[in-house]
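All protein chains of the complex are present and in place, except for one that has been dropped.
Up next, subunit A:
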Amino acid sequence: MAGAVRRYSENVHEHFQHPRNVGSFKKGEEHVGTAIVGKAACGDVIKLQVKIEEGVIKDAKFKTFGCGSAIASSSYATELIKGKTPEEAMQLKNTDIADYLKLPPVKIHCSLLAEDAVRHAIEDYQKKYPGVTEATIAADEGPTSHQQQMGAA
């Protein structure tokens, strides 16, 4: 069987051996956006979930059926988007992932799929919770929340 010797970068190996954020949120858990992208027949399926609270991606989880690059790409993607706002996360480009992981050309599509997964997960959240954006949350909660934070600190 033909097979090129695939020497992945250290970053890919790191994310493959110790993937971050593997798992799923509980079924029916609130404020979760889910996306399953890809095609099993092509050997790449990424399920990505985001939990958005207070206008920020509080947590992200993924499960991937795919090669080392696909797993690493999705793992790194969840790391990148945690703590960002949905708008910021939508700015994520596959090149951010591909450059960090130093993906070979034949594996670039894995990073594209991860980018797709992030996009669709956030869109899914926005479909389920329409109109809930950072701006409206800030307007709703206003000084009360700020005071609470100051109090806590």
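Heads up, the rule we're going with is that a contact is a pair of C-beta atoms (placed from the backbone, for glycine too) under 8 Å apart; a residue touches a chain by one contact, two chains touch by 3 or more; residues count from 1.
Convention: contacts and distances are computed from a predicted model.
Participant: Out of "cysteine desulfurase", "DNA-directed RNA polymerase III subunit", "Mitochondrial translation release factor in rescue" or "Pyruvate dehydrogenase E1 component subunit alpha", flag the one the UniProt entry gives for the chain missing from this complex.
Facilitator: Checked against "cysteine desulfurase", "DNA-directed RNA polymerase III subunit", "Mitochondrial translation release factor in rescue" or "Pyruvate dehydrogenase E1 component subunit alpha": the hidden chain maps to "cysteine desulfurase".
Participant: Considering the entire assembly, which residues of subunit A contact the chain that has been omitted?
Facilitator: Residues of subunit A in touch with the missing chain: 1-4, 6, 8, 16, 19, 22, 24, 35-47, 63-68, 70-71, 106, 113, 116, 120.
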